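With one protein chain withheld, the remaining protein chains of the complex are depicted in position.
In order of appearance the chains are A and B, and numbering begins at 1 in each one.
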Amino acid sequence: MKKAKQYAALIVALVMVFTLFVGNGTAFAAGNVLDNGRLEKFTIGMANDPQELAPWNPNNQGKNLVWHQIYECLFDNDGAEYVPILAKGYTVVDPTTVDVEIYDYIQDSEGNPVTADDVVYSYQVLVDSGYAIKYGIYDSIEKTGDYTVRFHFKEDPFVAIGSLEFIWGGTAIFTKAAYEAGNFAIAPVGTGPYKVASYQSGSKLVLEANENYWQTDELTADTHKRTVQTVEYDIITEAASQTVALNTGSIEYSNSFDMASLADFEANPNYTVKQSDGNFVYSLLANCYEGGLMANEDLRKAVYYAIDNTMIAAAVTGYNPAYGAGTNIFADYDPAWETEENYMTVYDVDLAKEYAAKAGYNGEEITIIAMNDEDIKNMATICKALLDMAGFNVTLNIGDLNSIQTISNQNTGWDLYLMYCASGGFCISLSQAFFDDTINGDDMTLGNFTDEELRAAYNLCNTMEGNNKENMDKLREIWIGKGYLDPLVVNVNYSIYSNALTEPCYDNNLNFVPGGSTYAGQ
Amino acid sequence: MANSGSEKKAPKKKSMFLETLQRTVKSPSAKLGAILFCLIVLAVIIGPYLSPYKIDQFDLLNTKAKPSAAHPFGTDALGRDILVRILYGGRYSLSLGILTALLGSAVGVVIGSVAGYFGGTTETIIMRIMDIWSSIPGMLLCLLISASLGTGFGNTILALAVGGVPGGVRLQRAQILRERGKEYLEAAESINCPKTKIMFKHLLPNVISPTIVNATMTIGMTITMAATLSYIGLGVQPPTPEWGAMLADGKADILYSPHIIAFPGLCIALTVLAINLLGDGLRDALDPRLRS
Partner (left out) sequence: MGRYVLRRILMVIVIMIAAAFVIFTILYFTPGDPAKNLLGASATAEEVENMRHVLGLDQPYLVQLGNFMYNTFLRFDLGNSWTYSVPVMQELGNRLPYTVTIGGISMILNVIIGLLLGIFAATHEGKWQDSVAMIIAMVFISVPDFWLGLMMIVLFAQKLKWLPPYGVQYWYSFIMPIIVSSIAGIAVNARQTRSSMLEVFRSDYITTARAKGQKEKVVVRKHMLPNALMPIITSLGTAFTSIVAGGAVVESVYSIPGVGLYMLTGITNRDYPVVRGCVIFFALFTSIAMLLVDLAYAFVDPRIKAQYSASAAGKRKGA
């Protein structure tokens, strides 16, 4: 009996010590600014595991966050502009040949100098890797001097919008010496303002300011600055855990948290909540394949009129209603669209029923496919409920992204696809997913139709010269008139950060750039 | 002595069933399980009709409402009544569990019986296949099959049932082996009774009890496994209000509206508890060594 009491006392004591020990981590440490003017450390919550850090960057949201801090390209994208980074600028030799000169003092984070040979090598590695996407107009690259290269293109790269977005703005330049010496997937060596100090996939990524950064302070663009010494990315997939981590101070910046906590953080003087319009559009795309249910234009419109964008935006936190295939941060977005009367702005069940009757709809099953993302699931559920109310017979098919993509690439098996797409700066770039019939290789758009008139209008809008209000309205008239798709909502970006951060900096893709931001005490 | 019970079994199935039932509910915990289980089944069958809410009736002015008189379990992220969804969802969850257990056991019984009764090369081949089958962990196999078949109710049943087959086969085979040398089988064989008839008509009723117990336990395990599948993003998908899918839906709200995930979770725990208590009682009742 005595022994039992002793054990009990020991356990209680252990628990108390333990609580003290663990409990002390909760207070916020004020940002500590070093002698060189940099903040000592800043910790960021990351919802997606970057998985690997190789010098290509097509399709991983986690990797997107850090990629441009580790690697640099010849140019940065800024809308339709190409901002020289490693390049000093470019000279157009003839419509399909462009010369690019790079700075002669570039070096990577290990101190290897970057020359024209390395530039050519970097392009070669990317092309060989199979990761060269949106490289359609690229033909070849050659060295013309120690610090000059010449690009050969298949067509004039300055006609269509964003032709060089990936070729110039998404192709990392690194040195042959570093690439052959190590594995860039886990220990990349780039020319960027930060280098990887340690990386454990699925857990933590630590970036350290690159002391060998090549560019002079005066010439360094904001997004390439180094205002923090150490940047830690904690990979936390659960939004709830990220909220708790933010609360307890183990991370200082998060843009993937429990939306219900917004009010708490807004009321807390230790945090700032920032809200900005996003660049994602969530839409219902109809499968117009011949012989399919949705090949009927009236039925498409019937469905669209039965869905209320405002209601979806109200039900799923963090979204605004969409008024077109784009968001208001894009250069070619027209606020006048918001007051137009069409199926995006009008919710009219009677009209929907009228259209359905006209289409001869008789209770056929309409299949909506969607990926199993939290928000998308809720949007799909509301769409189904609204369509059920309007007398449609709707089935949801929700699955992982891969299965859904497989289904959507088929001509049959789906009627409506609740999908999202994003773009850096133009509605027309975002519309590519819907209206470009050259992607799928079957001369049809993702919605399985070919429309000459639409194609012509799309191609016109997708050029620097043709991208004006008049042409955009024309394009819009065509797809709304035919009812090819129904944009539902656009996202709103929320981020919460501790007051250690005073002025956050974002890049062209709206990714947070810790090194370009300003912190308390700086 | 160990097998005296099975030989004493009454020839008519109904009386055996009644006998077992009587013996099962003798234990207080099994009685509790049985009552609980019956209540749950009754609730999910009748409950939805008594509720003023419809399953997909959403109310955007009243989302994530805490439990109240109007909504005893509160409402979810789209303002749907959680109670009525749980009641409806119970139909899916329970039938998912039961169908999976039935499917898994049926396959296990057939293959296991064939292996145990015919023996020889047939047995060797079957058992080696089972070795391979079970070398891939059940959860992993379930994930893979779920990913390759796609989501949905039927596919989820299939995915969940697959992992349980080798266990079922081994169990059944072991039972048959224990029974194979019995006189009544020799007698049946001596009058030239067809082998399949012997197997299913004479042998099976005498060796089925462990499988029944196993199947009962499987129901509970399946319901939790299904929940896990939904959490991962495979398994049953919305708007089907399967309990696991409800849990997966509510996980985003655990901090500020924990009731959305708490109630379906408690329902799973309660149901599984009831089934396991019942299964335990059933095992004791069917165990010949405990009968005297």
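By definition in this document, a residue touches a chain if its C-beta (ideal position, glycine included) is under 8 Å from a C-beta of that chain, and two chains touch if they have at least 3 such contacts.
Keep in mind it's a predicted model, so treat the numbers as computed, not measured.
**Q** Among A:130, A:269 or A:363, single out the residue that touches the unshown chain.
**A** The missing chain is touched by A:130.
**Q** Considering the whole complex, not just the chains shown, which residues of chain B touch the missing one?
**A** Interface residues of chain B facing the absent chain: 28-29, 120, 124, 128, 131-132, 134-140, 143-145, 147-148, 150, 220, 224, 227-228, 231-233, 244, 247, 251, 254-255, 258, 261-262, 265, 268-273, 276-277, 280, 289.
**Q** By the contact criterion defined above, which parts of chain A meet the unshown chain? Give residue numbers in ascending order.
**A** Interface with the chain not displayed, on the chain A side: 18-19, 21-23, 25-26, 49, 51-52, 54, 58-60, 129-136, 183, 185-186, 200-204, 234-238, 240-241, 243-245, 247-248, 250, 400-403, 405-407, 421, 432-433, 438-442.
Basically, only the chains that are shown with their structure count from here on.
**Q** Taking the mean of the CA coordinates per chain, how far is chain A from chain B in Å?
**A** 43
**Q** Would you pull the chain B residues touching chain A in the complex into a rising list?
**A** That would be residues 56, 58, 60, 63-64, 77-79, 147, 150-152, 233-234, 237-239, 249, 251-257 of chain B.
**Q** Could you list, by residue number, the parts of chain A that touch chain B in their complex?
**A** Residues 238-240, 243-244, 258, 260-261, 311, 314-315, 372, 374, 377-378, 380-382, 384-385, 388, 396-400, 403 of chain A touch chain B in their complex.
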